[in-house]
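Structure below; questions to follow.
What you see is the complex with one protein chain gone and the rest in place.
Letters A and B mark the chains in the order given here, with residues in each chain numbered from 1 onward.
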Amino acid sequence: MPLWLFIFLAALSIIAAAGLILQRHPVHSLLALVLTLIVIGILFIGLGATTVGFLQMIVYAGAIMILFLFVIWLLNLQTQPLEGGRLALKFLGALGSAALIAELLVFVLHLPAPLGHNQPVAIDYGSIARLAQGLFTSYLVAFEVTSILLLVGVVGAVALARRTTAEGAPGGSP
Amino acid sequence: MAPPSYFMGLSAILFCIGVAGVLLRRNIIIIFMSIELMLNAVNLAFVALSRAWGSVDGQAIVFFVMTVAAAEAAVGLGIILSIYRNRETVNADEINLMRW
Partner (left out) sequence: MAIELLIGAIKAIIVLLMVLQLSAILLWFERKGSALIQDRIGANRAAITGFGRRLGMPNLGFVNTLMADPLKLFTKEDFVPAGADKFLHALAPFLAMFPVLITFAVVPFGDVLIIGDQHINLQAANLNVAALYILATIGLGVYGVALGGWASNNRWALLGGIRATAQMISYELAMGLAIVSMVMTYGTLDLQAMCHAQSGVWFGWLPRWGIFVQPIAFLLLLTAGMAESKRVPFDLPEGESELIAGYFTEYSGGKQAVFMLIDFAEIVLVSALVTTFFFGGWNFPWLYPDGFHLPGGAHLGLPNVAVAIIEVITFTVKVVAFCWLQILARWTLPRFRYDQLMRLGWKGLLPVGLANVVVTACVIVFAGV
C-alpha cells in the first residue's frame, strides 16, 4: 500500500488503541477496539493477505466483539469513575511501557537486510486457495485440533455461563 | 509500499498499548479487551513477516491465532460472568481472596 495510506491507518489504529485504554465507559472502549480491529484488517488486505483480512473483520470485529458487547450489557457496566491513587503503579507502568516501546522500535526499525523489503509474490498470494493449500497440507493436524478446541470452547462457555437452579430458572429468551 | 519494519513498528506500539491497558486498568472486561489488542498486534506482525518472506505460513498461523482467540474469548467471558455472579464486581482489585 502507498506509504501515506499506511501512515494514516497506523495513526488511526494507534489513536483508537489509546482510546481503548483511556475511555471511561466500557462500551466506548469496545467501539474503539472495533475500530482498531477493522483498521488492522485493512492493513492485512493492504499487505496482500485478503482472506485473512476479511476473516479478521468477520470473526473478530463481527463476532467476538459482539460477544463482548453482550457481556457488558449483561453486567450492566456503567461509566467507570476515574480511579485515583496508586500513582506509583501508574507512573512505573507508563515508564515501563514507554521503555518497552522504545526498545522494540529500535529493534524492529533495524531489521536484518532480508527482512527489509518484501519478496515478490504471486498475484493470488493472499487468496483463499493458497491459504487452504497451506492449512490442509502442512497444518492439517493443527486445523483438526482447532475444530475440537472450538467445540470444547462452546461447551465450556455454555457450562460456565448457565445459571444453576439455585439462582432461579435458566434464563429463557429476553 | 511501506517496508515490513514499519508494520513491525506499528505492531510493537499496539502491543505496548495493550500491555499498558492490562497494567493500568482495573476493570476485567477492559483488561480482556487489551489482551485481544495484544493478540491482534501479534497477528499484524505475523502477516507483515509472512509477506516479507513471500510465504503463506504466517497467514495460516494468524488463522489459528484468531480461532484460539475466539475460543478463549468465549470461555474467558464465561468465567467473568461466573465471577460477577459470585462477587458482584468486575473490579480486579476487589477479587483478591487468593492474594496474600
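A few notes on this one:
Keep this in mind: a residue touches a chain if its C-beta (ideal position, glycine included) is under 8 Å from a C-beta of that chain, and two chains touch if they have at least 3 such contacts.
Since we're looking at a predicted model, the values are computed, not measured.
Contacts of the undrawn chain with the visible chains, over the full complex, involve A. Here one chain is not drawn; of A:A61, A:L75, A:L135 or A:A161, the residue touching it is A:A61. Contact with the omitted chain, checked across A:V27, A:L105 or A:V121, is made by A:V27. Among A:T51, A:S97, A:N118 or A:T146, only A:T51 touches the chain that is left out of the view.
Touch with the hidden chain on the side of chain A covers residues 25, 27, 31, 34, 38, 50-51, 54-55, 57-58, 61-63, 66, 69-70, 73, 127-128, 172-174.
The definition used in the following text is that only the chains that are shown with their structure count from here on.
Of all the residues in chain B, the ones that touch chain A in their complex are 1-21, 23-27, 29-30, 32-34, 36-37, 40, 43-44, 47-54, 56-57, 59-60, 62-64, 66-75, 77-82, 84-85, 90.
Within the complex formed with chain B, the chain A residues making contact are 1-3, 6, 10, 13-14, 17-18, 20-21, 26, 29-30, 33, 36-37, 40, 43-44, 47-49, 51-52, 55-56, 59-60, 63-64, 67-68, 71-72, 74-75, 77, 80, 83, 89-90, 93-94, 96-97, 100-101, 104-105, 107-111, 114-121, 125-126, 130-131, 133-135, 138-139, 142-143, 146, 149-150, 152-154, 156-161, 163, 167.
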